[in-house]
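Then we have chain A:
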Amino acid sequence: MNFLALVPIAFPMALAVGMHFVEFKNESYKRAYLLGGVFLNFIFAMMVIFVANPEMHIFKINDFMEIYFKVDGMSKLFITMTSILWIFTTAYSFDYMHHEGKEQKFFTYFLVTYGVIVGISLAGNIFTFYIFYEFLTLSTFPLVIHTGTKEALASGKKYLIYSFSGATLVLLGMILLFSVTGTLDFVPGGILEGVAINNRVTAAYVILFLGFSVKAAMVPFHSWLPAAMVAPTPVSSLLHAVAVVKSGIFALIRITFYLFGAEAVNAMHVRGYLSILVALTILMGSFVALHQENLKKRLAYSTISQLGYIMLGILLLNEDGLTGALLHLINHAVIKITLFFCVGIIMLRTGYKTIGEIRGIGKKMPITMGCFSIASISLIGIPPTNGFVSKWFLAMGGLQENRAIFVVILLVSAILTAAYLMPIVITAFFPGEMGKELENSEPPLMMLIPVVVLTGITVAFGLFPNFILHFIQGISRSLIG
Partner candidate 1 sequence: MYNSYPLIIILVLFISAFAIPLFKSIKMARIIGISAAGISLVLSILTLIGVKANGAYYFRVGHFDAPWGIEFHIGIIEGLMGVLFMTVSMAVLWFSIYSIDHDLSKKKVPLFYTLVNLLVGSLLGIVFSDDLFNCFVFIEISSIASCGIVVVKDKKENIKAALKYLILSSLGSGLVLMGIALVYSLTGHLNMAHIHEALVSIYPEHSRNMLIAIGLFTVGLGVKSAMFPLHTWLPDAHTYAPASSSALLSALVLKAYVILYIKIIHRVFGMSIVGDLPVLNIVLLLGAVGMIAGSVLAILQKNLKRMVAYSSVAQMGYVFFGIGLGTTMGLAAAIFQIFNHAFTKSALFLSAGSILEKTGKKNISDLKGIGKEMPFTMAIFTIGGMSLVGIPLLSGFNSKWNFAVAVIEAHRVELLAVVLISSLLNALYYFPVIINGYFGEESLEGKVYRNTERPLKELLPIIVLVLGVIYFGVSGGGLLSLIEAGIPALN
Partner candidate 2 sequence: MGHLITNYYETGAIILFGVGFVTLLAHGNLIKKIIGMNIMDTAVFLFFIAKGYISGSEAPIIRSVKSATGYINPVPTALMLTGIVVAVSITAFALALTIRVYEKYGTVDLNEIIKMGGE
């Protein structure tokens, strides 16, 4: 069953090829094809998780280059998260993209990206990871420039430049690491056993960290993310709140805990410098988000800030910190995708893009804006939503490291989060005298259901986090001490 891992990777790509060449007679056939395909792949992915051999050596080019898949806790977590969100996004995209146009192209690359993401989550060594990481850039690029305007192309260019610069750094780091260890497999606790922590190892870590942090939108490598918001909303939501940036985060977790190991990283004395960057990321994202008029841009900067939380959790190198980071990885994905979906609905139904324009929209779209409000509250970190749970663990992690300053940063950022999200809710629901009469109301059911279900998840994870929490704590316990 060695090749089972390839099924959920290859199947979406095969679907994409089908999507590219087949002309569907009927809109509903296409929907059935896509939704069925994505769902089927979700089942395949689950099969790989639960049935397949946990280690799958596909083929080996040389010592360094080996295609190797592995199923472990992290991959289970990531693959489940992305697969479920993918289903929602697919459902959401139908109506949205119908309006946006060029559906065929969109769904083709959308499916390819799905396969690539599954590959990323299953990769068993950093080389395999790197391959899919590069493919991720390439497969999402057409989605970023989907509208084909000058602005979109410029953003796409920015995206490519940043991504490839990052990937180049990653390659450099990989080479350096390989020159020390001779292996690049992901092993819990790291592969540095018996290797002295010298400058080269440190350099390898820093370079790998910086390289992957480009996708994770760390300051100063973040500016592709707001620019990429010109993409259609499903793309922004799934790719730039979930898949792409999260794969960067996922990579950071992989390198920190599976290549170098917490102990080694701790011994390197570079965490301080990296956490300065991360702290800057958190604060910068929040402050600049305050200044954005465009809703999607605001959310983009918010993403930057929230990703900073996760990176902080990783850098804390303790159990609670990592638990918080992993929880936030999932929670932020759910929350942010909800927010983006809501904004997308607004853009679709009214064409409004800025805060000034959406005055009073809550009256016409109470469900959408209600979900937006709940997701906002969750992002701020107000209980009983999932955002609070992850923040709790992050803060605990920060305090365990005796870094109360991080906790203060978290809370200041939370206040700022409130400052940039609540005005949206307030203007939407309480327009005051200047409310306009809007004609459009709630979107089609196909778009609304994902939003509502995701909001439900937001609250459910906040109220009953234990199921997922125990799983995550299991992972972090196995990685740290």
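Regarding selection, all candidates are chains of the complex that A comes from, given by their letters.
Definition applied: contacts are C-beta pairs under 8 Å (C-beta built on N, C-alpha and C of every residue); 3 or more make two chains touch, one makes a residue touch a chain; residues count from 1.
Computed from a prediction, not measured in an experiment: that's the story for all the values here.
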Complex member touching chain A, one of 1 or 2: 1
Residues of chain A defined as touching candidate 1 within the complex: 59-62, 64-65, 127, 130-131, 134, 138, 141-142, 145, 148-149, 153, 156-157, 160-161, 164-165, 168-169, 171-172, 175-176, 178-179, 200
